[in-house]
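Below is one structure, written out as structure tokens; the observations come after it.
Omission of a single protein chain aside, the complex is shown with its protein chains in their original locations.
Chain lettering (A, B and C) follows the sequence in which the chains are written, and residue indices restart at 1 in each chain.
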Amino acid sequence: MTSRADRDAGGDIRSRKLRHIEACLRHDVDYTTRTTGLERYDLPYSALPETDLASVDLSTRFLGRPLRAPLLIGAMTGGAELAARINRNLATAAQQLGVGLMLGSQRIMLARPEVTSSFAVRDLAPDALLIGNLGAAQLNKGYGAAEVLRAVRDVEADALAFHTNPLQEAVQEDGDTDFRGLVGRLGEVIEAVPFPILVKEVGHGLGAGVATRVAEVGAAAVDVAGAGGTSWAKVEQYVRYGAVRHPELAEWGLPTAQALTEIRRALPGFPVIASGGIRTGTEAAKALALGADVVAVARPLLRPATESADAVRAWIENFLWELRVALHCTGCGDLPALRALNLAPPAQ
Amino acid sequence: MTSRADRDAGGDIRSRKLRHIEACLRHDVDYTTRTTGLERYDLPYSALPETDLASVDLSTRFLGRPLRAPLLIGAMTGGAELAARINRNLATAAQQLGVGLMLGSQRIMLARPEVTSSFAVRDLAPDALLIGNLGAAQLNKGYGAAEVLRAVRDVEADALAFHTNPLQEAVQEDGDTDFRGLVGRLGEVIEAVPFPILVKEVGHGLGAGVATRVAEVGAAAVDVAGAGGTSWAKVEQYVRYGAVRHPELAEWGLPTAQALTEIRRALPGFPVIASGGIRTGTEAAKALALGADVVAVARPLLRPATESADAVRAWIENFLWELRVALHCTGCGDLPALRALNLAPPAQ
Amino acid sequence: MTSRADRDAGGDIRSRKLRHIEACLRHDVDYTTRTTGLERYDLPYSALPETDLASVDLSTRFLGRPLRAPLLIGAMTGGAELAARINRNLATAAQQLGVGLMLGSQRIMLARPEVTSSFAVRDLAPDALLIGNLGAAQLNKGYGAAEVLRAVRDVEADALAFHTNPLQEAVQEDGDTDFRGLVGRLGEVIEAVPFPILVKEVGHGLGAGVATRVAEVGAAAVDVAGAGGTSWAKVEQYVRYGAVRHPELAEWGLPTAQALTEIRRALPGFPVIASGGIRTGTEAAKALALGADVVAVARPLLRPATESADAVRAWIENFLWELRVALHCTGCGDLPALRALNLAPPAQ
Partner (left out) sequence: MTSRADRDAGGDIRSRKLRHIEACLRHDVDYTTRTTGLERYDLPYSALPETDLASVDLSTRFLGRPLRAPLLIGAMTGGAELAARINRNLATAAQQLGVGLMLGSQRIMLARPEVTSSFAVRDLAPDALLIGNLGAAQLNKGYGAAEVLRAVRDVEADALAFHTNPLQEAVQEDGDTDFRGLVGRLGEVIEAVPFPILVKEVGHGLGAGVATRVAEVGAAAVDVAGAGGTSWAKVEQYVRYGAVRHPELAEWGLPTAQALTEIRRALPGFPVIASGGIRTGTEAAKALALGADVVAVARPLLRPATESADAVRAWIENFLWELRVALHCTGCGDLPALRALNLAPPAQ
């Protein structure tokens, strides 16, 4: 049942979501001074590998699903007409290339069921790992297992990711800023639903502390969504003020490499998605060598996704080609070999 | 009693003070190459805090007075007409926001009692922590407990801060450059007056050595006024030569973060004001996490203070909003939690 | 016997080789962000050496041949008319100055015997150490001892260097990317031929791991051809796309200084050529002090070589003069003294 207030919220969200997309397309919303930290690692080049580039094998499994490459398209959008087009293009490419797809926040869909179709891309990607999305802070606003079940069922997703984004919400006008008691509520939801629940940031980084707490209540994986790529405290400032008024907030967060390595140390076997500023196959190779199960990429795919599935596919193919070259020239024929590299921590 | 020589000095001081304000408004008088060092610290971002931004509590006590936020408006001015306006605007804002106010040097007021009103803002800030100001070097020029008592009584202050500024005085034309024996004289004054005496620099930094010596003779607190913000060796060169002739002197001093941390180590429980280059709520949060009791901000408030109390208030509110976000997104609901963070020293 | 397919390949190679030369002359194909690492070492200046600049002795031996200076002209070209001119000029200068000469890849010569003359410069350099060149990856495409013998015999070389270049081949259109089993095949060739076989990279660096493996199967020396000079992943991108599309690949590799020092540590007495970004006599002196037997220089000699033997000689003489000054002002009268310096690893 959708209340009047909820429907209104839906309208607000829709226009805010469009402003987000606009800001992401128009402004330089990447971090300016903070980097992912991946640039400090160096893949060991091998002048005489025991591999053939043509035979490098990128396949893996994640959350029980096979992937032809260790890549998820990052959570972005849904709701408006433009969002529907974006999601269709992403889903088509995901299916063709055998990579996963994370949907954008489905809160608007729960508020206004008529926009469900903008999220429902299972027909275009019957085999893809498909992950729904909701905000963790909503668990303090009345959401519970029922909403989560609906979100996943209505789009035939395989799993759902909760984004937890205190800085984004703080900077957002009228953001949801009460994060008290969420871990407990997450645990209740996880108990109540039959599919995996993931927890992700949106670009300011989720580290070992949070990963440990959500793993304890049953989360199936985390997505670090670390600092160094899209800064949501920056996007929200552009949306709110048309400028960056609080530069230090825009640059705040846990860098992707640091989030990843500290989680790997604390929770050796726990499934981790590395994202936040992953832009090239070389960076993906480093993240995987540091122990990520898969990587995710969001904003670089936004513009191609407004164009066509082919544009998305071209971007991803180029990305995966470089990833394959990276494996070959470190002498790694597949992902287990890459992970066994034991990348040295940066010298300096 | 005000002698003729004193009155003349008063006139000189007044015009010098105006030239200071002018230089501070017109030139870039911040350090160019030396920074506060706070930028090397990183607040630990928490993706899943146990806090609600709306409930973050900034209140604290300093020198026995309650503050709604851990902020003092830094010592700036007094004497001239413009100074009176500045002080009224600062005082009004201090009262409204529940923060403290440090007055500028009252030497001119002692020399020319008729300018007392430019300092006397107690009526506008009945509840604010109000701190008077005199130069420590004056203790070698005949000042003693009598002058200190008058300075505090005539403006109904709660305490008095002595500024000790050998580099500023050295660069100033006809500055007071005899600093011998001042600690002993400070001790005598402290013995003789019934209110707390603080010691502060003016932007070149006061470290553990000096803090220890003045704590031993009974000082109630120190204000590090460290390097990285306004450089008074630079201001004085602009006033004297219209240019910076001795760049290394302009860049000399103990950075704020270093002064603060070395004092915290040497004197764990001693009241410390962190100032010098504190420009944002994020920097304030770092200083507080490093153990400062409160922070002080001077020059950024100068221009708003020439405009209106509202302009001052707007600046401070924006500053405190960012401070609140910084607490929330590190998962700290109040200042004790922030101080317990135990900020790691910079990696590099 | 030259098959039709081979001849076609020959034509392709020839035009590709010309495009390489063109790219090397026109674009800035040096690494942009990665350096050789030699700049981090400092030659110890001696204000009072026990040497006379005029008597500094640069002579040495390499692969059993005497050299008047520890320099090889790097492997570059052959095949086309332009290439013939380049090789004649390089050979003439090598003979005059008593330095060595490495030829460019002779694959085209094996495919199209009529271009042999463009490589055959022994008449111009009867006394020079002359080293032939083939791609290691060809050993997976049918090449073996027979081809190697022909390559060396037809140009009267003293030795042959196999280049191993997985990154260059990966970026090259239709590159040879199967590097499996090459070490074994190298060993077989080495067994079968009566002259020394070297292994070199082409500018992305060959380190201790590969050096150890090829030393074990009998290689006579390695040329580190490290990162920091000409980046072949960059050259190939200019040739293929007219631009650098994969900047991280263009910047990938093991820096020359690092390759050299790790090989020196792993294989103390093994003959090593330091190359990749060696541009000045000072850099040569550092590489020799770090344990290189000789240095090699490729791209800086390309333009002079298109002009005249005199231009090549002038470049080398200037280079060797600086090398001599470097020895003199560190107080070293000859190369053994330079090597005994025991250059300290970089402070930072």
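Criterion: a contact is a pair of C-beta atoms (placed from the backbone, for glycine too) under 8 Å apart; a residue touches a chain by one contact, two chains touch by 3 or more.
Please read all numbers here as calculations on a predicted model, not as lab measurements.
For the chain that does not appear, the touching partners among the shown chains are B, C. When the missing chain is restored to the complex, the residue among B:Thr164, B:Thr261 or B:Thr330 that touches it is B:Thr164.
Here one chain is not drawn; of B:Leu134, B:Ile197 or B:Leu249, the residue touching it is B:Leu249. The chain not shown here touches chain C at positions 43-54, 280, 282-283, 318, 322, 325, 328-329, 348. Residue positions on chain B in contact with the hidden chain: 136, 164-167, 169-171, 177-183, 199, 201, 204-207, 209-210, 213-214, 227, 245-246, 248-249, 252-254, 348, in rising order.
The rule we apply is simple: only the chains that are shown with their structure count from here on.
Among the chains present, the centre nearest to the common Cα mean is that of A. Note: centroid distance chain A to chain C, computed from Cα atoms, is 45 Å.
Across the assembly, chain C contributes no residue that touches 2 or more other chains.
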